[in-house]
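For this depiction, one protein chain was excluded, whereas all remaining protein chains were kept in their positions.
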Amino acid sequence: MRVEMFTFLLAGLICLGGALGVVLFRNTVHNALSLVATLFGVAVLFIAQEAYFLAAVQVIVYAGAIVILFLFVIMLLGVDRADQMGVDPIVGQRTAAVVFGVAILGLSLVALLSGPEVVTGTPATTAALSSDIPDVNQIGEALFTDYVFAFEITAVLLTIAVVGAVVLARRSDGPVIDEDEFDGTALDALALEEPSDVGDPDQDTADGADPGSGADETDPDDLEEASR
Amino acid sequence: MLLNQFLLLAAILFSIGVYGVIVRRNGVLVLMSIELILNSVNINLIAFSTYHGLGGQVFALFVIAVAAAEVGVGLAIVLLIYRNRRSVDIDALDELKG
Partner (left out) sequence: MIIQVPPTVPVVPEQLDPSAVPLAVPEIVWSAVAPALVLMIGGILLLTVVSLVRKPLPSWFHATWTVATATAAICATVPLWQRVQDNGASSEMAGTVGLDGFSLFVTGVICVSVILAALLLEGYLRREDLVGPEWYVLMLLSASGGVVMASANDLIVLFLGLEILSVAVYVLAAMHSRRTSSQEAGLKYFVLGAFSSAFLLYGIALTYGATGSTNLAGIQTFLADNVLVDNGLLLAGLAFMLVGFGFKVAAVPFHMWAPDVYQGAPTPVSAYMAAGVKAAGFAGLLRVFVTTFGPTYREEWMPMVAALAVLSLVVGSVMAIIQTNVKRMLAYSSISHAGFILLGVAAASDAGTSAALFYLLVYTFMVAGSFGVVTLIGRKGDGRHSLEDYRGLSRARPGLALVFTVFLLAQSGIPLTGGFLAKFYVIGAIVDEGLYALAAVAMLTAVISAFLYLRVIVAMYFAGPAGAEEGSEEPAEFAGPPVRIPAAAGLALGLALVGTLALGIVPGPATEVTRDATAELTVGN
């Protein structure tokens, strides 16, 4: 019991430390590395509960593939941009986040601690983990018997992910249309198959050529539209 | 058993993830926070599976597969937006309001 407790505390601390790092660090690369720490901590917790196969999957798929994907995108976007990501968000957002986080934590804790016995202790309705067969065998067997349909439709999900990622990554030809230009002249110009950058001079053409100005300028049209 | 502690840990991790999703402005970081939530779910599932049998472990496996698919598509959308607007700041996406 003492060893289990020690393992749990250590892995739990790594998990929570990593999680806090993900939400608090300012540098995006540090966030991704903190995520790795959390994922390893979770993998250790899996091992502590004899879910060896899942621990391996956790490390290989999550830490090995998904985090690499994150890092890849971060590098593609440019690491030096990372510093501005930590600036204070819009007014009230941080407070709202804290309130939501604490409220959800409180709710969960009340639910978890409301009784002396957390789970009902009922017998398993699926095959119990029998300790003399490796869990890989058991999971494999379950995947091809009880959960065979779920296993098969996962293929559809992965197909969608592949098709979707390829389609979105494909470069488009033709001008990019910014919604701000949908007033009067710009639209008529568009309908006449002319270049779409004949709108008001204070609106940027949003073809992405000038970083910064596209996102931050305050547009008079936006203020009018903000009548919600 | 240690079940209670695992559930507690998962609840805390879940809350941190929710905090991250709400407070972070960078699309990539929001995605990472969602990964935190999914991991808290997995901790729960594995903890329950020591009581209830294999179902939880199999479910966790599917959750990992779904997370991979979601991250792939999500990062593709983030890249697409970055290419057109040079910004991954979700709050700077100002066109949709009214």
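Odds and ends about this structure:
Lettered A and B in written order, each chain numbered from 1.
Keep in mind that, in the parts below, contacts are C-beta pairs under 8 Å (C-beta built on N, C-alpha and C of every residue); 3 or more make two chains touch, one makes a residue touch a chain.
Predicted model, so just to flag it, every value in this text is computed and none were measured.
For chain A, the list of residues touching the undisplayed chain reads 3, 6-7, 10-11, 44, 47-48, 50, 52, 107-108, 110-120, 122-126, 131-135, 137, 141, 144-150, 153-154, 156-157, 159-161, 163-164, 167-168, 170, 172, 174-179, 181-182, 187-188, 190-191, 196, 206, 225, 227-228.
Although one chain is not displayed, chain B still touches it through residues 7, 14, 17, 21, 27, 30-31, 34, 37-38, 40-41, 44-45, 47-48, 51-53, 55-56, 58-59, 62-63, 66, 69-70, 73-74, 76-78, 80-81, 84-85, 90, 93, 95-98.
Basically, only the chains that are shown with their structure count from here on.
Interface residues of chain A facing chain B in the complex, by the touch rule stated above, are 4-5, 8, 12, 15-16, 19-20, 22-23, 28, 31-32, 35, 38-39, 42, 45-46, 48-51, 53-54, 57-58, 61-62, 65-66, 69-70, 73-74, 76-77, 85, 89-90, 93-94, 96-98, 100-102, 104-105, 108-109, 112, 118-119, 121-122, 124-129, 135, 138-139, 142-143, 146-147, 150, 154, 157-158, 160-162, 164-165, 168-169, 176, 178-180, 206-208, 210-212, 214-216, 219, 222, 225-228.
Within the complex, the chain B residues that touch chain A are 2-9, 11-20, 22-26, 28-29, 31-33, 35-36, 39, 42-43, 46-55, 57-58, 60-62, 64-73, 75-80, 82-89, 91-92, 94-98.
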